[in-house]
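Just passing along the structure, written as structure tokens.
Here the complex is missing a single protein chain, while all its other protein chains stay put.
After this line comes subunit A, so read on.
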Amino acid sequence: MAKNTLSSRFRKLDIDEFDENKFVDDHDEPVDNQGPDGAEIDNLIRQYPLRDMMTAFHIALRNPPVNTKNPAIKERALAIVLRVLTSFKSSDIEPAVKSLDRSGVDLLMKYIYRGFEKPSDNSSAILLQWHEKAFAVGGLGSIVRVLTARKTV
């Protein structure tokens, strides 16, 4: 028998990468969305722990890093947004969600699901409350858009 029937090195190759008909996403505009500004948000949270959460919220959702492939930028943006989301009081969540437009609610849903991926001590409870309020506005469609989006946050 041939010697190389014992070798299983070929199993480490991902053959789909070599398929010439493999679907590649269109490359759009490059890295111009760097994610929200961390320093600005830190200030807002520290100085006005109760009053200006809305502003912090809106700033956090600005400039989502959807177009970059750099995971570090995405992680940074996610951490900032999660900080803002977890420091909200439960009663303030609903007006915050109501202040967003359609694409804002979709973006919020994307961040919520990203936040679900790595649960920490008390993040899940508050994220679930955010999810409930965002779902009331966005409906099943916003969740479907989280699942089908090619550009993830």
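FYI, contacts are C-beta pairs under 8 Å (C-beta built on N, C-alpha and C of every residue); 3 or more make two chains touch, one makes a residue touch a chain; residues count from 1.
Criterion: contacts and distances are computed from a predicted model.
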Among "3-ketoacyl-CoA synthase", "Ribosome biogenesis regulatory protein", "Cysteine dioxygenase" or "Actin-related protein 2/3 complex subunit", the UniProt name of the subunit that does not appear here: "Actin-related protein 2/3 complex subunit"
Chain not shown: contacting residue from A:Ser7, A:Asn21, A:Ser91 or A:Asn122: A:Asn21
Touching residues on subunit A - with respect to the absent chain: 21, 23, 26, 28, 66, 102-103, 106, 138-142, 144-145, 148-151
